[in-house]
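Working notes, beginning with the structure itself.
Every protein chain of the complex appears in place save one, which is left out.
For subunit A:
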Amino acid sequence: MNAPPPAGPTDGAFGPDLVDVFGPSQSHGGPDLVQLLTPEGERVHHPEFDLDFSAEQLRGFYRDMVLTRRIDTEATALQRHGELGIWAQLLGQEAAQIGCGRALRKQDFVFPTYREHGVAYCRGVDPLKQLGLFRGVDHGDWDPHEFNFALYTIVIGAQCLHATGYAMGVQRDGDVGTGDPDRDTAVVAHFGDGASSQGDVNEAFIFAASYNAPVVFFCQNNQWAISEPIERQSRIPLYQRALGFGFPGIRVDGNDVLATYAVTQAALQRARDGQGPTFVEAYTYRMGAHTTTDDPTRYRLSDDVESWKLRDPIARVEVYLRRNGLVDDAFLADIAAEAADLGHTLREGCKALPDPVPGAMFEHVYAEETEELRAQRDGFAAYHASFEGSH
């Protein structure tokens, strides 16, 4: 038992943590970090955010994270083979995404950035849909209303306002605070530490606080905004910013799927109950590059990466499961085989994704198509038809 002191999630905003972000404790997340499973695979308890997890649930988290990592490594390999134009890697952030994704209820709605492959997986979106986006066959081909999972947003932080507006709509529909678990709805906005500097994110905080909107701001602080370190974004730990906007901020070990699940679930329930927004800072690390075009060896030390490898989110669950006799070799081998199958499916599926027909560029610009666009489309078709048989 090494439980942190029983401080409230928003306490200590002006305490010694002010320098935390620059100090040596920063790499461990500071004293307020909520953790339920240590990097060594030891189960610890927290006075406020603790849950009982069934063996089945724990095995499920493990499977989810292994498959999510496989999606990511497969996509990265596909990019190296020229099958994808670019890929935004999540390596190291599996626990943050699965913990958050599994805490959602069907009616909750998620507004992702462009790295939420694990959350998308939890929502039931076929990972091939994300590959299509990064391959360039479309801008994302899942139905946001079917999965309650919006399309990826490339402009940093813009979706935090969409989430807040959606949450304001939820309020107006009366879908908060009814006590009906199938009705009360929370909204999640995903963003990163870099996005926390954006005006839209801060405006979203203002709106959410002002209207007490049922939204959870889920920040995956992976320490790097491409090459810009967290020190370039914030003088204080990010979760402490929430206090300034008038709602609670919680820092959770983003490499700990149990803690991430527990904290997110609490924040989601708070939103569903009509108690307003929460800021969750999932303290994690991007073990790979920002995207496949990036070269992290130019801006960060390999020592840092090595130290974070020791906190791998999957390894600690595996150790815990093994140590407690909750899995055997056969189970782990089954998961590994399932991941291999998934990799194969994605590899073949990606290569088989058809290019859109060129005329598709004219579709869906408007709900009510305009004459001028119709004329351009017809002209385009006629122009192409004029080449038929000439080559």
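Methods note: a residue touches a chain if its C-beta (ideal position, glycine included) is under 8 Å from a C-beta of that chain, and two chains touch if they have at least 3 such contacts; residues count from 1.
The rule is short, and it goes like this: contacts and distances are computed from a predicted model.
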For the chain that is missing from this picture, which UniProt protein name fits: "Alpha-ketoacid dehydrogenase subunit beta", "ABC transporter permease", "Thiamine pyrophosphate TPP-binding domain-containing protein" or "LacI family transcriptional regulator"? "Alpha-ketoacid dehydrogenase subunit beta"
The one of A:Leu33, A:Ala163 or A:Val176 in touch with the missing chain is A:Ala163
Have a look at A:Ser227, A:Thr297, A:Asn324 or A:Thr370 and name the one touching the chain we're not showing. A:Thr370
For the chain that got dropped from the picture, name the residues of subunit A it touches. 111, 138-141, 143-145, 150-151, 153, 155, 158, 160-173, 187, 199-200, 203-204, 206-207, 210, 363-368, 370-373
